[in-house]
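Only a single protein chain was left out; the remaining protein chains are all shown in position.
Order as written gives the chain letters A, B, C, D, E, F and G; numbering starts at 1 within each chain.
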Amino acid sequence: MAVIFERTKGLTPVSTHYCPGCTHGIIHRLVAEAMEELGVLDQAIGVAPVGCSVLAYKYFNCDMHEAAHGRAPAVATGIKRVWPDKFVFAYQGDGDLASIGTAEIVHAAHRSENISVVFVNNAIYGMTGGQMAPTTLVGQRTTTSPLGRDPKQAGFPLRISEMLATIPGATFIERVSVDTPANVRKAKRVIKRAFEIQLEGKGFALVEVLSTCPTNWGIEPTLALKWLRENMIPYYPLGNFRDATKEEVSDGQ
Amino acid sequence: MAVIFERTKGLTPVSTHYCPGCTHGIIHRLVAEAMEELGVLDQAIGVAPVGCSVLAYKYFNCDMHEAAHGRAPAVATGIKRVWPDKFVFAYQGDGDLASIGTAEIVHAAHRSENISVVFVNNAIYGMTGGQMAPTTLVGQRTTTSPLGRDPKQAGFPLRISEMLATIPGATFIERVSVDTPANVRKAKRVIKRAFEIQLEGKGFALVEVLSTCPTNWGIEPTLALKWLRENMIPYYPLGNFRDATKEEVSDGQ
Amino acid sequence: MAKVLMKGNEAIGEAAILAGCRFFFGYPITPQSELLEYMSLHLPKAGGTFLQAESEVAAINMVYGAAGCGARVMTGSSSPGIALKQEGISYIAGAELPCVIVNMMRGGPGLGSIQPAQSDYNQSTRGGGDGDYKLLVYAPASIQEMVDYVQISFDKADQYRNPVLIAGDGVLGQMMEPVEFSSQKATDLPAKDWATTGTDGKRAPNVINSLYLDAEELEKHNIHLSEKYAKMKENEQRWESVGIEGAELVIVAYGTTARIARSAMDNLNKQGRKIGLLRPITLWPYPEKAFEELDDATKHLLVVEMSMGQMIDDVRIVNEGKRKIDFVGRSGGVIPSTSLVEEKILEILERSE
Amino acid sequence: MAKVLMKGNEAIGEAAILAGCRFFFGYPITPQSELLEYMSLHLPKAGGTFLQAESEVAAINMVYGAAGCGARVMTGSSSPGIALKQEGISYIAGAELPCVIVNMMRGGPGLGSIQPAQSDYNQSTRGGGDGDYKLLVYAPASIQEMVDYVQISFDKADQYRNPVLIAGDGVLGQMMEPVEFSSQKATDLPAKDWATTGTDGKRAPNVINSLYLDAEELEKHNIHLSEKYAKMKENEQRWESVGIEGAELVIVAYGTTARIARSAMDNLNKQGRKIGLLRPITLWPYPEKAFEELDDATKHLLVVEMSMGQMIDDVRIVNEGKRKIDFVGRSGGVIPSTSLVEEKILEILERSE
Amino acid sequence: MVSERTILAGFGGQGVMLMGQLLTQAGMIEGKEVSWLPSYGPEMRGGTANCGVIVQAEPISSPVVEGNATSEIMMNLPSLLKFEEDLEPGGKLLINSSLISEKASREDVEAYYIPSSDIANELGDTRVSNMVMLGAFIEVTGIVEPESIFQALEEKLGLARAHLMDVNKEAFSLGAACVKEQRK
Amino acid sequence: MVSERTILAGFGGQGVMLMGQLLTQAGMIEGKEVSWLPSYGPEMRGGTANCGVIVQAEPISSPVVEGNATSEIMMNLPSLLKFEEDLEPGGKLLINSSLISEKASREDVEAYYIPSSDIANELGDTRVSNMVMLGAFIEVTGIVEPESIFQALEEKLGLARAHLMDVNKEAFSLGAACVKEQRK
Amino acid sequence: MAAKGRVTFSQDLCKGCGLCVGVCPVKILAMDRESINAKGYNPAYCVEPDKCIACTNCATMCPDLVIVVERL
Partner (left out) sequence: MAAKGRVTFSQDLCKGCGLCVGVCPVKILAMDRESINAKGYNPAYCVEPDKCIACTNCATMCPDLVIVVERL
């Protein structure tokens, strides 16, 4: 008889403030387990964003720094430059990373900061009540696209992973999803791999995780997973967009 | 007997403040000629950046708006949304566009703002005295990379055109150079094409122009052109990176 | 027109549309997001454009562009978002463009809380941007007043070619009150012949700009701006005063806290006290003239704010040592209670009796 | 140690390195870029890290991160760049982290000019960010003083866990003067047990944060901050006064203008006048105590600034109507001349004679 | 003088905010001075919702109802525990007894126990439990006429949802009836 | 009392800033109070450069040299036109007569005309024309010892460029000689 | 033959989202519509504990770490 699944020590023993069925909770667990399994919890400094996961500093069981909206990569840069040997990660939402924080994430990748970023794309601004994000799908209704996102007005959704993958310093970029147990397990492996890249000193790694927001999508949790699968994955294909550790030459030339 | 080359009406009759041999002057002429030839001068509103071309508002012979550092695409957005039928262009340097203004240019492309951007990449901050830009080449000495740009510390140079070309809304992205008469003529055609795309209402177009900064490179003007050719073009290949007007489907899917 | 029950944020949006605002550039933030949301639905219907910018920085620079075109344009945010706009606001003031900025203040500093506060008084009146510039700052105290001041703000912005800030707070943004959208007429305003509209071949190019590389030129510009601000100081001070004649103590408070103070005052006056209220409606220019109305009976001023006390500086400046100044307030998003104010007043009066 | 001739910007850099600063995050801007440039060459030699950030916004947030780690960290910019940092500064103040920020002021508003100015007085002392917070603001008047105050700034930042701003201007940044880097000893400072260093399995996680979703919690935090600021107000006021005893007029000026004012004062005193100079070294806390030293002979205060007059507010606050306050200054990047100040003084004295 | 300062509180989803708005709107329809102030705190994510409503003859200064409530509608236990102390002595306390088994802890208030969730359930629509409470509230306070509430509701529902009027009205009168019962 | 407030101005590339720094450093070496204040305006892109240097016994208050210069070194015509009025009556005005054919327009100043570009050219290094002017200036003012200037120059040049000392020294003495000539 | 397992729910942490229910391959999980936990939700529970095959699907999808899985 063996316990094969239990609460990770990477999370503090508190209940989160997330809405029922919000997949932020799953992603928190994956990040925490990856840190625990890699044995870096006591050397880790995490950066929480502004967004629904703003209170991540209460949940991850390691030193944490709460950043300004969008600036987590800059804050993480400041931390990593001071402690090059510690494990530094940022956890960001799509409003945080793909909108207000665009410059900061592009340039963290550009400098190939040796940090790990977990990018939770739920195609909406969860925290502030469901406004449109750059990642909101065409036609998707939000409180600031009440008739559905109109590409004529607001453009087509931004694919961050594809964009960042063109940057020489972006060592590792992969998109995963947490809509099924299989995908959750896959996501865990990818997050762990991204973290290892930092431990190997190989530079910037980002994992984009497709996530749900049952509350602001107005869809109950199980159907939200289905919606993610049927609507988000076709536009945001899963897979690796760059793994410079496997490229012959990774000098940006 | 015919005048086959004379001063364009697109420029005011003043001498610029640019250093001798600075190719900002050539690029100004190309932009001005393109506007004149397309007959949009009296319907044009240009946006000047912060950088050596900050005084562009004195040179272009049309309504002009001087933007804050890096924010020209946002200012141009504000203008274009008010006057969708006027011709709106932004002129930006590489510090302005590729560093502080990263978010603004990415999102202007993301929304496919129907504007034209002329992006002058001289691999340095000219105006402020030759500091490192995101586009500064590896090993290039600047006042803030006095021993040469070290990719370990500052990453590999950012290729903006390649990056923006991944964005669905970026209708047209091309890189040109002004190092030879042939390349200057080519640059003119490309700039004109980019402007036409706006006139056709097809969305965001950006032309990256490789340019020199003899003063801060510390290289006299003719050799600066050679340096550009031998060092910049290999890293920043010339060519078109996206022309969605030629793609079958351009709906971002 | 009949009264309707509306949320403050939404009422501002409607008032702006009625005042001819056709462009809104903003970024979501609690407790202001409903303004964005309202605009996203209703501005297009009025033939206008709503755009959710990628950030507050982008939003204010879009406003800068649109204002340069001569458009009636608005943006809104809350405290940390307004902090991000400071450079842009300084540019707009420097380039002398009209626009209206709404701040639904919340607790700070930093990320703070999302609850109502008035701790951006300094940020609003002293400018967080660089250089010598001033905003015209209105601090309405009810949804009706907010609505009225939206029209006034756009008109004054045009008249002075200056950005106008409406300083609200989470209470005013979130609460509902009946409101009337009277068809207030816009004042006669000068033509915007400075705007970027394309020359149309009919005039020399217009330039929108805040750069003056020649320091003497910039100084001239600064002197011009100063003269404009002096004019605003002379003509635009607004306030409301209630029961100040012969008052033993006058409360100085604005916005939501002025309403709470008013309740406290009414309660005490019913008990036979003589308490007055001086409510600044313009935070800049500060209503210095209002203080001239105070009479010798008044020995005490009590400043009430939802902050640790920021308006005190302005009261001290006007007061010039004449009366005792006290302060009571709550901060961080806590709304002071009527009884807190009453107790403080009684304490002051007892102390001095 | 022998004197060396150094540019102000470079001297700050050297002083910071000597004071143990090992991290600098900045973005180029005239007239401050030499500080960046100096750091880019010399900080790595001292085992430190220089990083040119993608923007001022990123730079201040890198500072936020590094300061959270307990590092001695600095950033520098000039006026519009400082405007962009306001949100970040508010966060750092809210999270109570030590760091040193240098502002080499230039003309504003907006892009303004690149010439020396002091028109960020409000931005520096009143905070352009949201919420109730204060910076400790030093305004040195010579390169030597800048150097000395770099060490003091780092120490005070650590002591109070508060950002410190060094308010210079284009003149101080660009000029050269002989300077001595005395091996000033750092004061005894508390251990930074709050820093994010990784728990090492030895303690509970540390959190760096400015968010308090519960308003009452945030208010508690605000009260704690206020108490800290009160302590700073009590203990950190600094100023220099020259010849104020029996002075008929006292000039109030800081930084570069204080030096010009001093020349004017010396000239007039040689002509038999009795002019004094009160030079605030801390702009916040404002050296209110200095004004207690003034005696009854002094009927006039003359504020001299490279702005349209921003420090006047603080002088009015302290003065409480006691003395006549006049102002003379130049703005937009123009440096006031000694004779301008002399003429103004004579005009005031004649007027009142 | 008719005047009520009311705190309404419960879980998100219980229609607390709407209940407050209907009351406010009804007051406005009758030409009274009214205000509605919601809490919009982060606790909303956690699931609680509350608002303060003032309906009175004189102009409203402070819109904050805190410590001086003349009446309260408490839809769940956490709300009762949090807000009970804000009621003035003699105030009216309406408790949703379907979800709250506790009694009022104070003796100086006038408490009513309305099994509103159960009543709504019986009506076949749990969502109308707020209308049950509102009916009870109007019966207790008489601050506005039922007709004004119905008019406000009609405006809220609009044409598309006009068919919901009946069940809401029924819920309202069952709530009122429940109070009459208790008063006997 | 030895004291000079000097404005040095010319084209970028004429070594004006360096000249000012050497003077300042020399003053410091001699234990005098000194300051050097450059203009760093946008006109630098256009190609002009100027700085103000103060060398005196008492501590320096205002480092700004404007309207009260005791001496000036003008390397080109635009500089002369711009700064001539800043010279105090009786001040010393050193003019690079190789590039400036105009004479001083004021009569109340002591003017010297040094063909410094020509002299430098003859020495085979146009870059040392600043040292020619500096030699002349020191000869005129005596504000510091030539040795102090040489020591300052040595420190500036460092080991790598120590071989340039000789030509600079020669330029310096030719400048001084030129003044002696004119004084006769 | 599939492994045998046991699932334990910390019911008070459960937010009643139902994600676990849908992913159980042997369909033995359900929401307990009868009871309300401390958080105010109907918690999930295991209807037929014996049938659990210890696949961990439920725990993998649970956002609130409610479930511990053992292999017997």
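Here, a contact is a pair of C-beta atoms (placed from the backbone, for glycine too) under 8 Å apart; a residue touches a chain by one contact, two chains touch by 3 or more.
Note that the structure is a prediction, hence the values are computed from the model and not measured.
Asks: What residues on subunit B make contact with the chain left out of this view?
Replies: Interface residues of subunit B facing the absent chain: 1-8, 11, 15-16, 18-26, 29, 180-181, 184-185, 214, 220-222, 225.
What we mean here is this: only the chains that are shown with their structure count from here on.
Asks: Tell me the fewest steps from subunit C to subunit G, where a step is a jump to a chain it touches.
Replies: Minimum number of steps from subunit C to subunit G: 2.
Asks: Starting from the Cα centroid of subunit A, hunt down the chain whose centroid lies farthest away.
Replies: F
Asks: If you tally contacting C-beta pairs, which comes out ahead, A-D or A-C? Let me know.
Replies: When A-D is set beside A-C, the one with more contacts is A-D.
Asks: If you average the CA atoms of subunit A and of subunit F, how far apart do the two points sit, in angstrom?
Replies: Each chain's C-alpha centroid was found; their separation is 62 Å.
Asks: Measure off the straight-line distance from the CA centroid of subunit C to the CA centroid of subunit D, and report it in whole Å.
Replies: One centre to the other, that is 29 Å.
Asks: Give the residues of subunit E that touch two or more other chains, as numbers and ranges in rising order.
Replies: Residues 41-42 of subunit E touch two or more partner chains.
Asks: Among all residues of subunit B, which ones touch two or more of the remaining chains?
Replies: Each of 54, 66, 68, 99-100, 102-103, 106-107, 110-111, 134, 153-154 in subunit B touches at least two other chains.
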